[in-house]
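For this depiction, one protein chain was excluded, whereas all remaining protein chains were kept in their positions.
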Amino acid sequence: MEHLVSMKDLTVEEIMLILDRAAIFKRLGFRELPGTYTVCNLFFEPSTRTKTSFEMAERKIGAQIIPFETSFSSTLKGETLYDTIRTLEAIGLDALVIRHPSDGFYEELIDRTNVAIINAGDGSGQHPTQSLLDLFTIQEEFGSFEGLKVLIAGDISHSRVARSNAEALQKLGAEVTFLCPPEWAGEFESVDNWDEVIETSDVVMLLRVQHERHNTEMAYTKAAYHEQYGLTVERAGRMKSEAIIMHPAPVNRDVEIADCLIESPQSRIFKQVENGVYIRAAVLELILKGRK
Amino acid sequence: MEHLVSMKDLTVEEIMLILDRAAIFKRLGFRELPGTYTVCNLFFEPSTRTKTSFEMAERKIGAQIIPFETSFSSTLKGETLYDTIRTLEAIGLDALVIRHPSDGFYEELIDRTNVAIINAGDGSGQHPTQSLLDLFTIQEEFGSFEGLKVLIAGDISHSRVARSNAEALQKLGAEVTFLCPPEWAGEFESVDNWDEVIETSDVVMLLRVQHERHNTEMAYTKAAYHEQYGLTVERAGRMKSEAIIMHPAPVNRDVEIADCLIESPQSRIFKQVENGVYIRAAVLELILKGRK
Partner (left out) sequence: MEHLVSMKDLTVEEIMLILDRAAIFKRLGFRELPGTYTVCNLFFEPSTRTKTSFEMAERKIGAQIIPFETSFSSTLKGETLYDTIRTLEAIGLDALVIRHPSDGFYEELIDRTNVAIINAGDGSGQHPTQSLLDLFTIQEEFGSFEGLKVLIAGDISHSRVARSNAEALQKLGAEVTFLCPPEWAGEFESVDNWDEVIETSDVVMLLRVQHERHNTEMAYTKAAYHEQYGLTVERAGRMKSEAIIMHPAPVNRDVEIADCLIESPQSRIFKQVENGVYIRAAVLELILKGRK
């Protein structure tokens, strides 16, 4: 694996290889790579957990990390992303972890550089390491994916997570259902009523309402959204006892999910964050070891 | 010691333990901790010396450091401080060094997380490592605190340093007097005239005039403040020969203190900065070693 830009490019075998490696790191501890590899994290959009998680994973596998302040770089002098990437390649970087607001930003890069590109979120497109950590968390819980009923609820059309996850889960044998306001479904088929699905789902995966990506006034107040499309305490009470709640975070408390459910026994929200470090270490190891 | 959020929580024994350890680092060199500990510095207000000093101390004791740009994090997406801290805990951080504009920001955190919190300044509240480095600098000079006359002069009510220091110095047996414009004294008793105190003080500890925290027009021009409440050359000439000048910096030259006194033989201003690294290394070591 040379780059990781989209879940679409991963075979089932590659996905399982990454999940297995993450599980080994979690059980036996991280291992530093032999040799020195240098990595740079370029985040052109704000992020806490994804960036910090990569920073941790990079240290755990012993990579050297070059800092890069996107808010203070030559992109301010009008430099193109391609020129920035070629420059970092010339400086000697092995891998670049990039979050960028443009869908598919990586397409003009991957065939024109020798540095490895890891997509940490592109616009409303893909976010493959988030998807992999979600899979890892589900696998940890249920052992396998075959026949699992996964409900993805929320702002589907603006979500890179929905897109990445749906593809991967279906590849692995799970049944995915979307729930959202009809006008937010985009290209996806969806239901808009919890009653049909809450009692049969094994995984209730909530998405963030991306206030910052809705250009127009939201059609719903927070309370109205929560009432109609959020995971309320009442709905959570109708979940199967072994079903779990997931959310990529940051959470809008009492919008997508009732405040008191975030750290409830069925929630895996902070477990997902923890698992992200193992997954990213596994991805980085796989890509960096392939280079030399 | 699990957290360090306020000088109020420290016993005299704990204070002396930290000062002793700092003195050993200064005399014999730093020592790296056995094991790997990961630390993150979250500065929600600008800082040069405190942040840089922590960064240096963390490296000296061999901690792994995860960078965190507060100006480019999910707090921009409305994430609460509690959620950010829980996220960093899930990612695997051992300790968080936090500067935050809200007084007592740590109160909602310390009983709800397992990550250690070190307060690097909260609003107008506490700044315990600054206080400890001040104590270390005074101890280095005079050997003990018993009966020392310490004058704290300046913007008392907005100063976390004044608050932290006063409590600790009195605990250790020193006599603390405040000098400031009456309207800046806040809850403290104060004098407003140098004549009563300049000739008898052992330590003249100046505070920054915090232009950025005074919402209204300052009642004094810089020159008028200097003339009435600053340490002028004339006043410095009346100090006891063995007395010392301190200031937490950054200094407003010719406001709190005459420009030419900053690096004068009686000034310990840059010595304080140097001592800060030893104190912070001692605090971090104490807290991190307590974790495993």
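Chains here go by letter, A and B, matching the order in which they are written, and residues are numbered from 1 within each.
Basically, contacts are C-beta pairs under 8 Å (C-beta built on N, C-alpha and C of every residue); 3 or more make two chains touch, one makes a residue touch a chain.
Computed from a predicted model, the values in this text were never measured in an experiment.
Screening A:E79, A:D103 or A:E199 for touch with the missing chain picks out A:E79. Within the set A:T87, A:Q170, A:N193 or A:T221, the residue that contacts the chain not displayed is A:T87. Among B:M1, B:L33, B:A249 or B:L286, only B:A249 touches the chain left out of the display.
Chain A residues in contact with the hidden partner, per the touch definition given at the top, are 38, 40, 64, 66-69, 71-80, 83-84, 86-92. Taking the complete complex into account, residues 43, 46-49, 52-53, 55-56, 59, 67, 69-71, 211-212, 249-253, 270-271, 273-274, 276-277 of chain B touch the chain not shown.
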